[in-house]
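For reference, the structure I am asking about is given below.
The complex appears here without one of its protein chains, the remainder shown in place.
By written order: A and B. Residues from 1 in each chain.
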Amino acid sequence: MFTTRKQYEPYVSPFDPCAPILVKTYVTPPNLYVGFQPPNLPQFPLHEALKKGTLWKIFYDPYYSPYEMANKGDGQ
Amino acid sequence: MKQMPKEYYELLEKLQAVDFALVELTLYLDTHPNDYQAIQQFNQLAQQRKHLKKQYETAYGPLQQYGNSYSNYPWNWNDTPWPWQV
Partner (left out) sequence: MWIYEKKLQYPVRVSTCNPKLAKYLIEQYGGADGELAAALRYLNQRYSIPDKVIGLLTDIGTEELAHLEMIATMVYKLTKDATPEQLKEAGLDAHYVNHDRALFYHNAAGVPWTATYIQAKGDPIADLYEDIAAEEKARATYQWIINMSDDPDLNDGLRFLREREIIHAQRFREAVEILKEERDRKKFF
């Protein structure tokens, strides 16, 4: 399944003092994939658009903290 | 202690929702000046915005000054709450 969250496995040395993070993630926001926005893309209803921070569904890219991920993550 | 009623927050958020769509459409139209449908939607929302502004200002005082809103007597532009206080 497509996701805007990408992963990589950084090199781990036996001499790294902190507990190694085996998988690192980074964000590739939707604006990287859309190009010049075509007309008539699907919109959110007005109140939902305000809450989400964009009128257009294609650009919606929620981001949650580790604290919130526990119960509210979007799985991305 | 002055506090704003529940209806204040509801009406404010209604106005914020319409205004937000107008901001989004403004930025979109800045790069898509020939999208006829988007301009129609923009003008419809601008109309809706006008009514909401009137409703809001009647109940809670001017949103803008320098003459972009009417004033009660006495001058009520400086009345609390300011946006960061609510």
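Keep this in mind: a residue touches a chain if its C-beta (ideal position, glycine included) is under 8 Å from a C-beta of that chain, and two chains touch if they have at least 3 such contacts.
Computed from a predicted structure; not experimentally measured.
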{"item": "Chains in view that touch the one left out, judged over the entire complex", "value": "A, B"}
{"item": "Those residues of subunit B which, in the complete complex, touch the missing chain", "value": "9, 12-13, 15-16, 19-20, 23-24, 26-28, 30-31, 61-66, 68, 77, 82-84"}
{"item": "Touching residues on subunit A - with respect to the absent chain", "value": "27, 29-31, 34, 36-37, 50-54, 59-68, 72"}
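Here is the rule we go by: only the chains that are shown with their structure count from here on.
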{"item": "Chain centre separation in whole Å, for subunit B relative to subunit A (CA means)", "value": "31"}
{"item": "Subunit A - residues contacting subunit B, complex", "value": "36-37, 39-40, 46-47, 49-50, 54-56"}
{"item": "Complex contacts: residues of subunit B adjacent to subunit A", "value": "13-14, 16-18, 20-21, 24-25, 28, 31-32, 35, 37-38"}
